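Working notes, structure below.
Note that one protein chain is taken out, while the other chains of the complex remain in position.
All chains are identified by letter, namely A and B, in their written order; residue positions are counted from 1 within each chain.
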Amino acid sequence: MTAVDSPTTRPQAAGGVTVQKPAAQRPSRRRRHDALVPWLLTLPTLLVLALLLGRPLYRMIVLSFQNMRLRELLTGVAPPWVGFEQYQKALTDSTFWGVVGRTAAFTVVSVTVSVLAGLAVALLMRRVHRRVRLAMMIAMMFVWALPQLVAAQAFVWLTDSDFGVLNYLIDKIPGVDYANHSWFVNPWQGWTLITVLVVWAGIPFLAISLSAGLTQVPKELLEAATVDGATAWQALRNITLPILKPLLTIVTTLSVIWNFGLFTQVWVFRSGHPEPYFQTLATYSYTQAFGQSRYSYGSAIAVITVLLMLGVMVFYIRQMFKIGEVD
Amino acid sequence: MAARQDDGVLTVGRSRIGTIFANTGGVLFALVMIFPVYWVLNTAFKPRDEVMSFEPYFLPAHPTLDNFVSAIKAENFLSGLVNGLIITGLAVAAALVVGFLAALAIARFNFYGRRAIIMIILCVQLVPLLALLIPLFLMLQGWELTNSLIGVALVYLVLLLPYTVWTLRGFIAGIPKELDEAAMIDGCTRPQVFWRIILPLTGPGLVATAVYGFIQAWNEFIIINTLNSPAKQNLMAWLLQNQTERGTAWGPLMAGAIITSLPVVIFFLLIQRNIATGLTAGAVKG
């Protein structure tokens, strides 16, 4: 589903790429040719993006400076230009900031838990028997292969207040009455459930990429450290983690970007009508546009979301350049 | 692959009890992870009264294939399957061809504007397509491509392309440049280097990229639901809509969900050996 740039699977690549130098000794005709070729190669991609994405994107941005409501949408009357009004409205609205805060808090919690769990699983996979590791791999592959929508619907079914098996199982614990328990009465419980779903679905990617990364940690180094009396924790902190750091940075950034855009899970759990305290930036932008016919306001929120994520993206790009991957 | 050499258990300095703990933990983890999947399967094979039961059946008492038959026979299910395969196939193929060229340029050439292109490729992935629904709809309608598989395939191409370029770039960069240079010294032309060295060596990467691209396009439902009529939607949209007037029919829904997941499971099995390589190769979108 996803992928990350990992220097760890190709340790030689990082060095290999930097060899690239303008070949001064080559004949100049070839050089001019060389300058043209990469552009020709990227041209189709740029064209596709410009044609198919550029125009709608431009329209969305323009839309965010207008005030398009249902009447303008239905009749084709040009919506009035309102400048930064939509942005001003969003940025001065406590509801909007509530949504931003909620989305950010969810992102921090879910990413922390997923990455830690992924790392723990990756480390565990190194210690267990081959067969156990295979079982773990198979379980994770199935979870990974489950489409987001299917996974969300499965969780809705598992946690159904009337027929859900989760309530049944919890109810079996002596002294706990969870029959007909509704998980979305209490926003904290609801969010816990959403987080569990996101973490559960995210672990396979994290654990499998991190365990691929762990194979790059020289075993001799770990063994030597143990012989020297280092505890497992010290070995992890001083040897494994530093080697894993670039990969960790990348998978964390990616998780942040994905979880920040949380939509499907909330949408399915709340059957298309998230209550105010279950709104995230993505669902909020969507319900403002299509539920409330505030198409321009929805666009403005989407633009703000992109800008916020660009901030995170900077980390990713800096990491990429730092490890020499793209230079 | 590196993972191969590491099949043995790391034993030095580890106690036996620790290993037992680890193995128990591993088994428990696998069980917890797989439980929802098991429950989907379990539900799909149950008759209705066992599904809608206050005392859950942990195994179907009377296993049945009715739910699968129901899903397959349901309106727009098979068409959804075929549509999904066509749209996804088109989008993935187009993304691979177009994306590979750009990946080649970024990975193998040092040219003016390269960094800018990288930035564009990465940042474009942050654009939420949901916010573009109406502009996209109007643009495609202008081209008479709403309610058509091609129109959706074009949108999915946009969805996949940046990711494809970025991932393939990683794979190509992983091929030692010395190989190219050696081949050029031997008299190969640039196109020959491409056909004889880069393309074959990127093979596994192409497969992995294709599979992840497939998953992304296969999983999308809101865009196709908005652009197309039910007969021209995919299975994901079908699943979203499968709330009948008589309440949610969980059995057939879960059966449909299993069939919907099958192509991805199959692809995962096909590339399982390359899965780690694939994953660790580079993109931003999930």
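The rule is simple: a residue touches a chain if its C-beta (ideal position, glycine included) is under 8 Å from a C-beta of that chain, and two chains touch if they have at least 3 such contacts.
One rule holds in what follows: contacts and distances are computed from a predicted model.
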From "Aldehyde dehydrogenase", "NADH-quinone oxidoreductase subunit C", "Anion-transporting ArsA/GET3 family ATPase" or "Carbohydrate ABC transporter substrate-binding protein, CUT1 family", the hidden chain's UniProt protein name: "Carbohydrate ABC transporter substrate-binding protein, CUT1 family"
Selected residue (touches chain absent from view) among A:Arg69, A:His129 or A:Lys219: A:Arg69
Touch list for chain A against the chain that is not drawn: 69-71, 73-76, 161-162, 177, 179-180, 182-186, 271-276, 287, 290-293
Those residues of chain B which, in the complete complex, touch the missing chain: 48-49, 52-54, 66, 69-71, 73-75, 77, 133-134, 137-138, 141, 146, 222, 225-227, 229-230, 240-249, 251-252
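Keep in mind that, in the parts below, only the chains that are shown with their structure count from here on.
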Chain A and chain B, separation of their C-alpha mean positions in angstrom: 15
Contact footprint of chain A on chain B as seen in their complex: 2-3, 5-7, 9-10, 12-14, 18-19, 22-23, 25-27, 29-31, 33-34, 36-37, 39-40, 43, 51-56, 98-99, 101-102, 104-114, 117-124, 126-128, 130-136, 138-139, 154-155, 157-158, 161-163, 165-167, 169-170, 173-174, 176-178, 190, 208-209, 212, 215-216, 218-219, 221, 236, 239-240, 250, 253-254, 257, 260-261, 264-265, 268-269, 272, 275-286
Complex contact set, residues of chain A against chain B: 1-6, 8-10, 12-13, 16-17, 19-22, 34-35, 37-39, 41-42, 44-46, 48-49, 52-53, 55-57, 59-60, 63, 73, 121, 124-130, 132-133, 135-136, 138-151, 153-155, 157-158, 162-163, 165, 168, 200, 203-205, 208-209, 211-213, 215-216, 219, 222-223, 226-227, 232, 247, 254, 257-258, 261, 263, 282, 285-286, 289-290, 295, 298-299, 302-303, 305-306, 309-310, 313, 316-317, 325-326
